[in-house]
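Not every chain of the complex is shown here; the ones you see sit where they belong.
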Amino acid sequence: MHNTLALVVTTPPNSNLTTTAINLIKSALASGVEVIGVFFYQDGVLNAAKHLSIPSDEYQSLAHWQQLNHDHHIPLHLCITAAEKRGLSDEHGEHAQSTIAQSFTVSGLGELVELTSKAQRVVQL
Amino acid sequence: MLHIIRHSGFNSNALTLCLDTALAGDAILLMDDGCYNLTHPSLLAKCGKQTELKVYFVDLHAKARAIHTNQAAVSAIDMSAVITLIFQHENSITWS
Amino acid sequence: MSDLTSTKTIAIINSQAPFASAAGKEALDAALIFGSFEQATSLFFIADGVYQVIKAQDGALLELKDYLKTFSALPFYDIENIYVCQQSVIARGLTADSLLDNVQLLSSNDFSQRLHAHNVIYRF
């Protein structure tokens, strides 16, 4: 049987909760589960902050998210409304520059509906 | 239903909400700071009652916190068993 | 957006009070979107979440735009199941008549049974 999983991340990155979410995805992949997408909502949107600065000897959550996207083609959907409420910006131009890290897709809540509908299981972390 | 608890029930109402909502046949998974609930009186009382409620905790998360349990009614599991639990249950709630 | 592959029943649990965090507003935003995509969506209020559905609140006093007014409009979004945990209401010294008219007060057990009947559950 082909199992599919979607993850909704609502907790911020500067905590051990993010490490657990990433490890859970890696375990799912190792178990042959297809992770069809991650949706970042509420304080979870801070996971997509390009400038998030964590000392180099600490867990680099952003790099881990990007690796999951790159190596396993897991879409990382960012709720842009929730992100803008927390200081992130998708603007480009002379006086502005997107503060959203590569590998994240700017999305709306419609994407949450789609992931929720498609996945066999959805877990909020 | 699988109840995922990621916070301490001593500082917050996460554990209480979970126990108030759980029905026979449900499972409780203690992850992250949820492992602190291994010594919480409300959880111990439930375990003592031989309810049809299964309680699991992520072994690694408890070890890192130096939290120990000698309850036979709770099971230490790893992350791969967490994935199994997720697919064994129809749905889940994450309490915080 | 592509056609949805399946229709699921969605429960949105509100467990936090309305003004001190974005949780209530963001839960409602999610519920409205699920409703507009014709996913059967129910709202659940438990613990401090019950403070979201009490009458005569006035966010304007706090210079807030009051998202709580949207609750009365939920039937227009096909969201008709609004369940409130009676035990949480009583524990907070509130009474049934302090709640909005279009909510259903349920015992702990009924509340829990309804919750279990949904395919996907998000908690805010």
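Letters are used for the chains, namely A, B and C, taken in the order the chains are written, and counting of residues starts over at 1 for each.
The criterion applied here is as follows: a residue touches a chain if its C-beta (ideal position, glycine included) is under 8 Å from a C-beta of that chain, and two chains touch if they have at least 3 such contacts.
Treat the numbers as computed from the prediction; the structure is a model and nothing was measured.
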item	value
Overall composition (this structure file), stated as a label formula	A x2, B x2, C x2
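Simple rule for what comes next: only the chains that are shown with their structure count from here on.
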item	value
Pair of chains joined by more contacts [C-beta pairs], B-C or A-C	A-C
Centroid distance [mean C-alpha coordinates] between subunit C and subunit B, Å	26
Junction residues of subunit C - those touching two or more other chains	120, 123
Set of subunit B residues in contact with two or more other chains	92, 94, 96
Subunit A partner contacts - residues on subunit B that touch it in the complex	4, 6, 31-32, 61, 79-80, 82-84, 86-87, 92, 94, 96
Contacting residues of subunit B [partner subunit C, same complex]	1, 13, 17, 20-23, 90-96
Subunit C - residues contacting subunit A, complex	1-2, 4-8, 10, 22-23, 26, 29-30, 33-34, 37, 39, 120, 122-124
